[in-house]
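Questions regarding the structure given below will be posed in turn.
For this view, one protein chain was removed and the others were kept in their places.
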């Protein structure tokens, strides 16, 4: 029996569980993607990083040459926009389910940002395309969605604000107000991913348009802002553990009396939360699966390191220490468990949309990044100081994974939401318990025994 | 859309992942089992415990009346020997896969030992039936397998030894030697589950028959010993955290010149390891799924406790503390992840037998009992001192789950085996890495850049 | 240089840190205590347990003979009531500080309940003696304190209630009301330690005497109730895991129209909280130090087990696995850290009384029992199933330590209190930070650089 090539990169047991949920097209695309990644993308990851200049100015004006080439090739192969499920986006989507893409996202995650970009599946563009495909006006779609789908431009989603606790998005208070046929935007954002990229042409800006609306979830709107609009000022890149992630970056941006036409409003006034909630569900799963790919790759690196025949300490190779073996076993078990959680959430999305999969998405969201950080941290430790350095990918992977414990809601928020959702079962549980007690009373009585409770 | 009744007791997302792997018979049996458990078994669990006398002698001579009744009813309903998969045991098995039984085992696990026994699926009988069905001679099957399959007798598997590190089974040194047409057994065992039960008629004894065999995995044999053979002496019950688990117990047994006919040898001389390895695989998964049921039930109890409207401390209900909510969310996520791991292992067994699922079984074996202990421990803490007492099932559940971190191999053994299995990937990983480096060298060269590595 | 004998049983480094805080009397008493424990008490621990009958009735009518003998000897040696610090209890106390007793409590903890009782330092008598010594009327002292100090009778502290969340003691609602010159008590308590002991002559009962007092901390009073007062009904012993801890037990008690004279009120109406708060401080530290002794003893047992020359698995002794070595190292480090925390809290009590040491006591209270449970759990795992059984002390130690995560306030309460105490530093920290920013602004200005913040 020949095994599907994905088995080598992910896990045979997971694959067995989901294989029959793949269409022939899904399987074929997956196989093609794996070949492309192994033959073309993974070998170019280090090259791509080398093509980013060290110079503090130039690095922000760079379109990495090899990524450009990879994109051309990927599109030719039909490996393009894989994240956009036709079931949810009939017009622009590809015929893949969220579950199918989830498996693909894991192996993309082994190639970092480069791999996702090569197949036009990189955040924040993915979420922005979802927004524009679902909520954009024909004109908005023509101007920004089509070029994004073609991978010709890039985009930013401008939400998080400086000096504001943005994890409760209702706190966001960039002002969006109508002035005649214009919309005027004033605000101070930061951590706006992609805003540094020279190809970024458009920001989707979330702000407060109706601060007095009695429902705090209806005070916000989303507006499309071309990146070159006067008043849009990219102040500086934010660094994460010393990394600036040029050329994309996560930037501080001031919107200073930025003026766009009314037609740039997305969906309608006060519908900002509707938009961000739709945007975040599947995206969170994508991040999770890429993180699992990263963790899995880190474990592979760790296994290679601890079996390196040139490295022996105190008379033993690293793999001869059963503490090391135990860490590998734990990492493997944690990766497998986490993957199954995400696949299960992806299937749930396919069945009930993101709204019907909130518990599963929430669990994945707080379990996976922590797990991945732990696995990568163990790998770093196995590599010694080299593991923290620029000579291995681990430290930068850690930095990226660490941000995912905050991005799209910190761990604590998701933990609380999942817990609250569980608590809703209390009444049903209590009802069932009462029924059980009644039946119990009957059997005790029948048996002529008095219960001590 | 009506949901399958299992969704209420386990998890909708897991069920979605595996439902299409169930046959109609599997689904129907599952639904019937749930009804039986909810209507008949769960309400009798406390009664069953009440029917065990406190008296230190009488409690060991008890056949719990209500369990007897439940068995009759279960058999009538066709809920019987569900663990024995026809695919592996064509003659005696039921047409259920390991995956199907795994789901059932979880809900059985919510009813403790009583539930499993009601449907004739309780250890150690299950493993012993597997051994006799697979390896027993027609005569052995007639004498012991058939009554076991009928639930008429019970049995013990006599392996662990006092004064010996039995986690490496090669250390087991109960002497099994041939004397003419007899086999003579001398040894000192303990922790022999079921040996206290008045219905136990037979012990399967593992001992050393060929201490000088060069292959240390071929020195042992298994012999069937009727429980009433002269020289079989049940010394005392071992206690676990103060529990004696009467009437079954986990007993210390001395075999003192016990003599049985040659025909009581199972499979052949020196084939003890073959037998125990076949025996342990699926059994471990059954334990795991029951443990998940136990954990899931503990979490349900915890949710009821923390939402108890009569309990308020320092002005807040317990569920209003977000530490409590967080513990519930973590427990839920851990249960979900663990369940998926076990289901995935069960499917792997269905596809490749236990031998082809060793990594998955190993992971489940060390992940699940620890997880279940943690979840139950959190629930105990939520209940305060009551959670540790005889008034709740939690403390005894904890005690049983805690033994699973040792039974059938301590955590550390499974962790090491899974880790070793991962390490076998090292060569393949290194080969792939070298290929990657070669491709990398080509792209770097083509791009005219010198790599710093 | 000869080392003090305590070094062998606790830790040289800790001893070095505190030795110069010991008086010569303290040092001498400590040395004497160690000799007594090693020569007389530790060898009698198993005997004492053997002297408790298995019979479910008789075991509650037992005064363990060997403990009686040990008490006589201890008193003769002047090893008596060591917990009662003269500095706080000038009349009845011994000239030892809390710090000195803390060190002694650790080595007492290596001998379990037996050791503490031998030197008349066992809970709940210790706390009750403190209460009566500090708050008792001369008559109360004569009747109950003196016999307790003499070890002639035993006592119970009757606080926790069934059906009530007692971790917030304000919920306690046993009714205490005055009727003429009597006090009438009605309530339903449980987990009342010592109430099963045939020598127990007196209960100190906390109840609600003034339910309408606006200050919820002034609604409760403490009353002394002779154990044989009509209406005092010991319902049953509560079990912890499967242990009943006879003959002392932790009992369920119903007070049914129990009537005592007004003179049995302690301290005054509405002063119940004052009493229990004074009672709990040092007592918590005693529990903590005994727990450290237990953990330290468990680690000693683990070290012996893993170096047992008769136990070898898969070609290695247990101590040759570096996972085992790592667990030992971690246990040692956790024991050392925890001991230092408790010693530091004890010194704080000596300096500022319990009230001035609340943070330190709180930290010890939530750190130590968890640590001790973890250490004992590791030891149990090293022993395999035997570690959970009646043949080793570990499982019963675990059960006792596990209750300490609830007794005298569950972990969560202490964690919150310590955290709240830390939060009180916020204003001071903010003030200091502002001063720092001002100085910073000056140096930046002087250096001619603009800060980016």
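Each chain gets a letter, A, B and C, in the order it is written, and its residues are counted from 1.
One rule holds for everything that comes next: contacts are C-beta pairs under 8 Å (C-beta built on N, C-alpha and C of every residue); 3 or more make two chains touch, one makes a residue touch a chain.
What you see is a predicted model; the values in this text were computed from it and never measured.
From the options A:406, A:433 or A:447, the residue with contact to the chain not on display is A:406.
Where subunit A meets the chain that is not shown, the touching residues are 54-56, 160, 163, 165-168, 171, 190-191, 238-244, 250, 310-314, 321, 323-324, 380-381, 384-385, 388-391, 395-396, 398-399, 402-403, 405-407, 410-413.
Remark: the residues of subunit B touching the chain excluded from display are 236, 321-323, 326, 452. Within the complete assembly, residues 12-14, 16-18, 20-21, 39, 42-44, 46-47, 50-51, 65-66, 299-300, 303-304, 306-307, 319, 322, 324-330, 332-333, 336-338, 340-341, 343-345, 347-348, 351, 357, 359-360, 362-363, 366-367, 391, 412, 415-416, 418-420, 422-423, 425-426, 429-430, 433, 436, 439-440, 442-444, 447, 449, 451-453 of subunit C touch the chain that is not shown.
FYI, only the chains that are shown with their structure count from here on.
Inter-chain spacing, taken between the CA centroids of subunit A and subunit C, is 49 Å.
Centres computed as Cα averages put subunit B at a distance of 38 Å from subunit C.
For subunit A, residues touching at least two other chains, in rising order: 322, 326, 452.
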